[in-house]
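Missing here is one protein chain; the remaining ones are kept as they sit in the complex.
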Amino acid sequence: MSVDLPTRIDELSTASEECAYEKVGFHQRHTIDASVLIDLARAFFEAGYVLEMITCQDLRAETQKMLLVYSFNRLESVDRQLLHLAIDPDTEQAPTLSMIYSGANWFEREVYDMYGVRFSDHPELERILLPEDADFFALRKDFGRMDEASAGGDEAEEGDDD
Amino acid sequence: MSQSITDYAPQTITELVGNPWLAMPMAAGIIMGALTVNVLMLVWAERKVSAWIQRRMGPTEVGPYGLLQTLADMLKLISKQLITPANIDKPLYHLAPLMAFAPVVGAVALFPVSRDYVLLDNDLGLLFVFALGGMAVIAIFMAGWGSNNKYALLGAVRSVAQNISYEIPLILSALSVVLVVNAMGGSTASGLNLSHIAWVQSHEHVWFILLQPLAAIIYFISALAETNRAPFDIPEAESELVAGFHTEYSGMRFSLFFFSEYTNMLIVSMLAVVLFLGGWDGPLLPGPAWFFLKSYALIFVMMWVRWTFPRLRFDQLMTFCWTVLIPLSILNLLATALAISVL
Amino acid sequence: MTNPPRELSPSTEGELYTLNMGPQHPSMHGVLRLVLQLRGEQIVNAKPVIGYSHRAHEKMAENRSALQFLPNSSRIDYLSGMIYNLGYCQAVEKILQIEVPDRAVHIRIIAAELNRISSHLLWFGTFLLDLGGITPFLYSFDDREQILDILDSVTGSRLTYCYGRFGGVTRDVDDEFLERSTAFIKLLRTRLLMYKRLVTDNVILRERCIGVGVISKDTAFRFDVTGPSLRASGVAYDVRKAEPYGGYDRFDFEVPTEEDGDTMSRFHVRIREIEQSCRLIEQAIASMPEGDILPKKMPKRFQIPKGEFYFACESARGHFGIYMVGDGSDIPFKMKLRTPSFSNLSAMPETLRGTMLADTIAIVGGIDIVMPEIDR
Partner (left out) sequence: MGKVDRKDGVVRLPLVNPANTPVRDPLGDEAMVDPAVVRLAVLDDLLNLGRANSLWPLTFGLACCAIEMMAAGASKYDMDRFGAGVFRPSARQADVMILAGTISKKMSPVIRQLWDQMPSPKWAIAMGGCTIDGGPFKYPNQYAIEEGADKIVPVDIYIPGCPPRPEALIAGILQLKEKVKAGRRFEG
């Protein structure tokens, strides 16, 4: 480990923000570009952080992008760091972390399954929770809303509403 | 002493009836009836014993104490649809249940349940029982191969490996008894005759479990494996192989496997009684009572073991057989032979 | 004592074949499907296929208010339903800054730890069932029934509890509840001794478990394996200690660890955790304060403020995280449930490689998975 983690994060992230752990449950939040994700993840890995989860927010209504959220934590003493990575699911791909954190494999598959965000160089990017022949991304905001029952993304579902 | 031993010959059913053509169907009827009742009761007993061990009640609703539970199961199994899966090896698939069923029925005829009567008296009885027992493996393998199911095949392959391995200590431990019988019973009588083995024990007032304790233990362990009972129930290991070799069998075909499994339990227990526990020998009660008492006591122990222990892994099972049981049984056999020649 | 991982010479002879285990398979704990590539009985490749009980919890969370989601929470992981239910309440309380009265804190700890014990007991039973020992399963269910009865008396349900409320719990406990809990713990201690004699010391069990399915520290780290499976690999990580929540920092308990990372270690860790849970319950009962079970001042509506929040708690299987994004309304904009078994199971392909078919059952059973929790 040549450079310590905070410096490395400062170098790579576009914006960083200290957060009140007592209130929100994490210590810092960083916004980054797709190009630095792997380097940053490797820095986290070398500093002994685990990858707790990868998830996504569908912000296409506001910013036309999906916001990938990575959560890193240290097991010895809690230090939760969130990474935000905005990505356009139609044109861009996020780099996979499954080469560094093996657990990222399934998290990324889940994000792909639910949001349709693709990950480049992923070893087996396929559906994980939904059936393989599913033609929708379940957690996208324009799909299957309860309050707009008839305007759901899947036309076949309409008959089931009552 | 030797005079009476050579004179000893129990009456067979053919001698009793006089006409072999009449005797054979009679014997078959007796065996089939007895075995059916036996299996019905054993399955009920298994469920009651397991319930007792597990602090449950077991079947209570059908008949008194749930005694008719197995009858209900049998009625149901008889009336179940017989599903024949696609792409099976038809002859093997259809023959396998019968192949499992027929030998065990045949083997029962040889057991001397009392001092004076036996259905079939054969000087090679022990070998015959082992030979018929060996056929069970073929049936299981036919079932596994014919079913076109990987679980069934895995179960069958395991079963073949297991049964062939465990047959060696099983037979070797029985052989040491045969040596003792031959030494004690004079040269004219066959040590392979089951009636004779039992008779020698009662005549000499010594059960062979006292002379051959190691052989008895080896026999019992191998017998558990031969009957595919837990902790050696690897061919049908439910949590691994679904139902093992009979995964694809339904209705009556499945119940034939069931039937042969429980009859097998009876056979190995009866053989153990004959080989080590003095056969019909015992005070007060008549011979057959003692014989069956001992047999069912052994079956109870088998059930007890089944509901207590977890299952061994396949390679551990084989290692145990080849590195512990077989050397021990060979040593035991050699020691017996040595002792006999010295004494 | 450290046990070296069991050496299996990799076989290279013979053809590969595929064996499909599940979704209906007696030891796949519900609806897990494992596609195994085997050579003989040795596993060359294992691929878990999940999603057979995907119930769209996360989508439902985005479509109903935080309060309406409450009954869902215990159905995510029905074996530690109380922990999930209370964990979800605690997450919302943290977000809305609701103060929980002391009595409710104690009640919650008793309920959650009882639930943890019942979950571990069920694991104990089903794990033994997977190994072919049927009787311990019925014994442990017998003990578990008593926990269910105790919790039933106060929550009204046996499995999918909805006992927590934002700010406290639904119903107050009475003395009888506390007495029964104390009596049960006393009984459980004697039962644990019996289990040790009957099960833990059994030579076949030891043969089946020692050195089987080793998850090294490194593997656990890369997959973020948590819970007893991680602690069995020698890492003393427990969310209750690492980031104390719900008043766990007021009580004295240890985080049991084992060094070997094999199935036997996981077995020991869980048994020792039961003991620790007993200690926690005893302390909570002994120091049970009088008072309210819900705060006096409560917000009228539970509106999730704008921003993102993370809350972690320790379920019976490991780190359960709730990541919530609010947009000011009472319906969360996004809720991610980070469930422990998901990560634990994802480490399976690596762990299973090179083991025997029979070990698969022991290993998958040993990490204690609950399928609906993985699939959500």
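Going in written order, the chains are labelled A, B and C, and every chain counts its residues from 1.
Everything below uses one rule, namely that a residue touches a chain if its C-beta (ideal position, glycine included) is under 8 Å from a C-beta of that chain, and two chains touch if they have at least 3 such contacts.
All values derive from a computational prediction rather than experimental measurement.
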*Taking the whole complex into account, name the chains on display that the unshown chain touches.*
A, B, C
*Out of B:R47, B:R115 or B:R311, which touches the unshown chain?*
B:R47
*Check each of B:M41, B:V62 or B:I330 against the chain that is not shown and name the one that touches it.*
B:V62
*Can you list where chain C touches the absent chain?*
23-26, 30-31, 51-56, 59-60, 63-64, 71-72, 75, 78-79, 122, 126, 137-139, 141-142, 144-145, 148, 158-160, 371-372, 375
_For chain A, residues in touch with the removed chain_ = 130-131, 136, 138, 143-146, 149, 152, 154, 157, 160-162
*Where the unshown chain meets chain B, residue by residue*: 47, 51, 54-62, 66, 69, 71-83, 238, 242-243, 246-251, 254
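Criterion: only the chains that are shown with their structure count from here on.
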*Chain closest to the middle [Cα centroid of all protein chains]*: C
_Where chain A and chain C are represented by their mean Cα positions, the distance between them in whole Å_ = 25
_Using Cα averages as centroids, what's the distance between chain B and chain C in whole Å?_
45
*With chain centres defined as C-alpha means, what is the inter-centre distance between chain A and chain B in Å?*
62
_Counting only residues that touch at least two other chains, what does the list for chain B look like?_
none
*asked:* So in the complex, the part of chain B that touches chain C is made up of which residues?
replied: 50, 53-56, 150-151, 154, 230-231, 233-234, 237-240, 242, 307-316
*chain C - residues contacting chain B, complex*: 17, 19, 25-27, 41, 128-135, 138-139, 142, 198, 202, 204-205, 207-208, 356-361
*Contact residues on chain A for chain C in the complex?*
23-26, 29, 50-53, 55, 57-58, 69, 71, 75, 77-78, 80, 82, 100-103, 105-106, 114, 127-131, 138-139, 141, 144-147
